[in-house]
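Take this structure first; my questions come after.
A single protein chain has been removed from this complex, and every other one stays in its place.
For reference, chains read A and B in written order, and residue numbers begin at 1 within each chain.
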Amino acid sequence: MTDLSLSSLITRFAALSRRARRIAMAAGIVIIGLFLMALFGSAGEPDPAGGPPMVRRITESQYRASIADIFAADIPVAARFEKPVRSDGLIAIGTGASGMSPFAVEQYDAAAQGIAAAVLSEKRRGEFLRCQPKHETTFDEKCARSFLTDKGRLLFRRPLTEAEAAKYVELARNVQGRLGSFYDGLELSLYTMLISPEFLFRIERIAPGDGDGTGTLDAFSKASRLSFFLTNSTPDAELLRAAEAGELEYGWGLRRQVNRLMVSDRFAGAVRAFFTDMLQFDRFADLSKDPAIYPAFNSDVATDAQEQTLRTIVEHLITEQGDYRELFTTRDTFLTRPLGVIYRTPVPTRGGWDAVTFDESANRAGIQSHVSFLALHSHPGRSSPTLRGYAVREIFLCQHVPDPPANVNFTAVELGAHTKMVTARDRLKRHATDASCAGCHKVMDPPGLTMEQYDGLGAFRTRENGAVINTAGSLDGVDFDTQDGLAKALRNHPETPRCVAERMYKAAVGRDIVWDERYYLDWLIAGFEDDGYRIPDLMRRIVLSENFFTVTRPSAQPAGRIAESGTRSGGRI
Amino acid sequence: MVHASVRRKGLVYAGCGAAVLVGAALAFTLVSPDRATARSGSFVRDGEAGFVVTHFAFALGPDAAKTGGCPTGMSKNVAEIFGETPAGQRRPGEGDEEYGQRVEAGGQSISASPDGKNFCMHPELAPFEPNTRILTSVNAPAEGIDLDNQVSRSEVDARRGLLDFTGVDGAEGVDNQFWRLVGCSRSFQENGPSNGFEVEMYTGSWGILIALRGVDDLKNDDHVDVGIHANADPIQLSPTRAALEYATYTMDQDKAFRAVTTGWIENGVLITKPVDVRFHNVVNGMHLERPLRDARIRASLSHSGVLKGILAGYTPVGDLYDFQFAYRNGKDASGAPSAMGRRLGSANGAARVLGHTCQGVYQSMNRLADGHPNPKTGKFTSISTQYRFEARPAFVIDGEAKNADDKAGLQ
Partner (left out) sequence: MSRISRRTVLRGAIGGAAIGVSIPLLDCFLDGNGQALAATGQRVPVRFGTWIWGCGFIPQKWIPTTTGREYLMPQDLAPLEAYREKLAIFSGFDVKLDGVANKPHITGCLGLRTGIPVPDENVKAPTLDVLIGQRMGGDTRFRSLELSTCGLQRSYSYHAAGSPNPSEVSPAALYRRIFGEGFQDPNSMNFEPDARIMARKSVLSAVTDDRHKLMRSVGVSDRQRLDEYFTSIRQIEQQLDLQLQPPAPVENFAMPAAPGQDGTGSAMGEVMQTHRVMAQLLAKALQCNQTKVFNVLFSDTTSNLRREGETTTHHTLTHEEPDDKGLGFQKECAWFATNSMIAWKEFLDEIDTIPEGDGTLLDNCLILAHSDCSIAKAHAVEGIPAMVAGNGGGAIRTGYHLAGNGDSIARLGLTVQQAMGVQVERWGKLSMETNRTITELMA
């Protein structure tokens, strides 16, 4: 049929029988539909922009999870992990910027020794070693190679190159020569892998291809990104197999792995890790409360408070597939007896968790009414509307509050020093009136002042120093004077879902967004809304989007890190 | 024809869809966790108020030194008694250590019957012990409340040794025969160790819960239901070892350690009707029981939930002798009798250190008993005992406490 002009088509169409005409029309509609779908099919994802391939340090929880997954859950990890670096509100972004201090390497070294010793210990080596040398003092190259390439693949998240495999086998051979035992050789070779940068850092690599601006990550880097985002742990054997077989290049292969990871029990761990990061729970390590003022606080309470919020989040977002915004209004939560003392509510289960729903009159709606939020953002001996307001802005709304000015004029405070300042609102009055303070305090204090009904530990009160607490507050134009009002204002704030969507993506890739990714972010947020603000759907949308695996080639990168190379004494190493 | 089949198909699809929806709803409700409703508020909720006892000690009286109530001196232990006999005098040239050891051995020699039965375990076998002192003073006051609604201050009462006290707060007819029993014992004076048994409560060995129901008004309420139970959980403490308020406790699952009575609140004072109660006591790893018959409370109740006052009643003589002095019925954690060595050692050791003799206490106790007369013999079988206590708000739970970690629990 060489003549495809419109008139000839119509003539030919008219010449068909009625049945054939119907079929032709149906086929035509299907073809047009497919065409339209292909055009807007990924529901309108903008052209992928991508960012640089990252080198990210693995976090403490990822380190522990990796060891547990690769070896066993009870292999001891005897290291003191240092305080993680937080960048732009997330430790996940900090992993892409932080270096490695000598203290950290010292600790990793100790941990690596312990892990290798436990794995190759006489009691347990049978679990991890599938072969045995003929005699302990003879070097069995095949056995060593199979063990080391097996574990190396899992530890480095990619197959070892031939050179690497040979190197580690040689190491094992040399050590056996020095120390005598085959297992000692394997142990120290394994130790070397555990302290290698290929294990401690997630080094992303670009798939070979034509060099223009953007490319995609290679299969194993994809597997890494997927796994750490969806399970907070290292890619398992099945995912590595799929990567090696090239299945991740195809939509069906990728979807299959994504589905598998999202129904695994590790998925909840990934969501927990994200919120632990976003809610800044690592700061609990530095938290201290005056025991005379808050006798109910101790380290068990601190641990339980975090667990309460995380359980609430997992139940609401994953089990119930709930709307993210409802996290700020939900009254369902979990309690233990130590927490029951602070919430002043009975907890029948001794030594464990009770699922409870707070009564409507109980003033406990939303995770912002949990002890984990209220106690963390307070002083050791009293509450703080400013700290809480600041946390609401920075953590929940991704709104940056500038630092206080260095040259604060304190004469106003001193003039009023003799007046009786009974409640926090009284003490902060100056902040609201003095021009140099009001700018930021007007942004921070109003939501925090409503939360003054929770004391510095999170217990509810209606009076402070005998005076009834005035709970009038506001959040960007919405006024309220009850905790429920604040909860609703947070839920309905347009930045609430935007903030978590943006954070989720940044945590997934480990960096701030690049300029060209703003359209992608808009698309993500629109999709989040379409999905009813369900977090698992947002995560699925991110990993299945084209932009997730897109990277820009190194030559297009600016030097990112702030440290002048000239001032380092470059001669060493 | 096409029309009907399409309609049938439509019905089938609708039916399937409905079934799926109903099934999902059912599954959802079944799968949803069973959630309790949590409330907040003051310590009285729906008329219920629970308390955990945070202070508990015998209500006694001012020291003998202040009142002059022991003119013939204080009770003596067996070593001191032996030391006063001719055989117990220091021999010329005898060194301190030698003499001390001999006096101890002598004391032990008068602690048992000739056939070796120790008097702490068998006090009924001992001869009359004249070195024990009791507080017979007429004028010395004591803490506590009137138990028998009688003011027994006559000559007859004094001769019988059943004299009521005048209260330290001026109340009349205070029945505190226990104070008469121990008032001339060194260890029960204010700085003595015998009244400090609340230490074990703070280490979680035992505890007491009070549960009120039907509280309509904290100042005046003519009817409240009152539960007085042993605590199945250790007391929850702050880092500075002060008791926490609003903790949750489960009451003892053994009904013998639970008691329910009624009472009323009058001008902010809770008064309850008598009921038999039973608590745990732990001494030196021996599990004992502390019963109190016809126990009643008279305590002030503050608006912040602090209950402070007196719990008083009659302790059966044999039980008092056992849980406070001789530990004859001490049991170990599994419920079997404690090793005899432990019981004997603790009883004799305590008597030695605290300055009394087991048989002396036993004899005095029987002499001072003032409650529950035996219907046949008329002899009193229990002794009036007053405790002062303080309790703070707590949540008291009944029923099988779900224990998430079976290894956890008491201690």
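As a convention for this text, a residue touches a chain if its C-beta (ideal position, glycine included) is under 8 Å from a C-beta of that chain, and two chains touch if they have at least 3 such contacts.
Keep in mind the model is a prediction, meaning the values are calculated, not measured.
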- prompt: Who does the absent chain touch among those shown?
  reply: A
Query: Which of these, A:74, A:212, A:265 or A:286, touches the one chain of the complex that we don't see?
result: A:286
Message: Please identify which residue in A:174, A:399 or A:470 touches the non-displayed chain.
response: A:174
Query: Who touches the missing chain here, A:45, A:140, A:184 or A:277?
result: A:184
Touching residue (missing chain; options A:99, A:126, A:208 or A:477): A:99
Task: Extract the touching residues of subunit A with respect to the undisplayed chain.
output: 52-55, 80, 82-83, 85, 87, 94, 97-106, 109, 113, 167-168, 171, 174-175, 178-179, 184, 188-189, 191-192, 195-198, 200-201, 203, 205, 285-286, 288, 290, 292-293, 379-382, 403-408, 410, 413-414, 417, 554, 557, 559-565, 567-569, 572-573
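The rule is short, and it goes like this: only the chains that are shown with their structure count from here on.
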Statement: Between the Cα centroids of subunit A and subunit B the separation in whole angstrom comes to 53
- line: Interface with subunit B, subunit A side, in the complex: residues 291-292, 295-298, 332, 335, 337-338, 340-341, 343-359, 361-364, 460
Message: Residue numbers of subunit B touching subunit A in their complex, please.
response: 33-41, 233, 236, 238-240, 242, 244-248, 250, 395, 397, 399, 401-405, 408-409
